[in-house]
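Sharing a structure below in structure tokens format, with a few things to ask.
One protein chain is absent from this view; the other protein chains keep their places.
The block that comes next holds chain A.
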């Protein structure tokens, strides 16, 4: 009640043509745009960095890779006392629920190792963001929203909101090559990859007329090659291609989605809209993605253990960023 009264008094006073009110009003008009500008711009400081996205099924090793690359420079400071601290090691990880971004640097020619500490060597460095996404099926929307041409929706659960206009320079699809060896993981992994590639394809072909958005190359990182059960990269590639082909076939024969064709977007469904790669082709191969300017490369490696390591992935990332 009392609050209301003061408010009322305040309101009445503000309507009287007193110099104070004029002054306040004037000041308000003057500063409002400035304030607004500050409000709007303060948030977008990180969005200008180029970024590389990590996607892939849960447990593939995305977060492990992210932490490995981030902690790289810590393990061998300035290259002076090499491997006193041993090789760089990733942090232990568990299932992710929220995306995470890490700022990394690579020398401008893209050849520095992730173990080099660029600040110490004084080389000119390019900075970029590596963005890790959760792989749990219920949370894949967060990753896929980065790929849609429309504005990516931000994740409400994380304090880190998906960088809206991030300049996406590349996409790394991490998968567990050891799990792929036995039955069930292959269809699940391939299904996610299918969704990712299809999103990229739609992004490339969707922008008809206007100039297409810059192409996003894809690295398929076959992880955990340190385990002896893991499939080698070449086998991973052929298995994935075969499985993607199968998925493509069954999806084209599948039921329509609810809502499709019911409303006004009847015109929206075209034959072959959901067909990945060259339409009507019998076998799928990653080469078909080149038609949409999407380069796909399969490279093996490992985050842990004494396998092939992550250097080739880093090189790929460094060159695209």
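Quick note on the criterion: a contact is a pair of C-beta atoms (placed from the backbone, for glycine too) under 8 Å apart; a residue touches a chain by one contact, two chains touch by 3 or more; residues count from 1.
Methods note: contacts and distances are computed from a predicted model.
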Any idea which of "GMP phosphodiesterase delta subunit domain-containing protein", "Dolichol-phosphate mannosyltransferase subunit 1", "Signal recognition particle receptor subunit alpha homolog" or "Adenylyltransferase and sulfurtransferase MOCS3" UniProt assigns to the chain that's been left out?
"Signal recognition particle receptor subunit alpha homolog"
Sole residue of A:25, A:187 or A:232 that reaches the chain not shown, by the stated touch rule:
A:187
Per the touch rule stated above, chain A touches the missing chain via residues 2-3, 6-7, 10, 36, 39-40, 43, 46, 59, 63, 66-67, 70-71, 74, 91-103, 129, 132, 134, 136-141, 153-160, 182-183, 187-188, 191, 246-247, 250-251, 253-260, 262
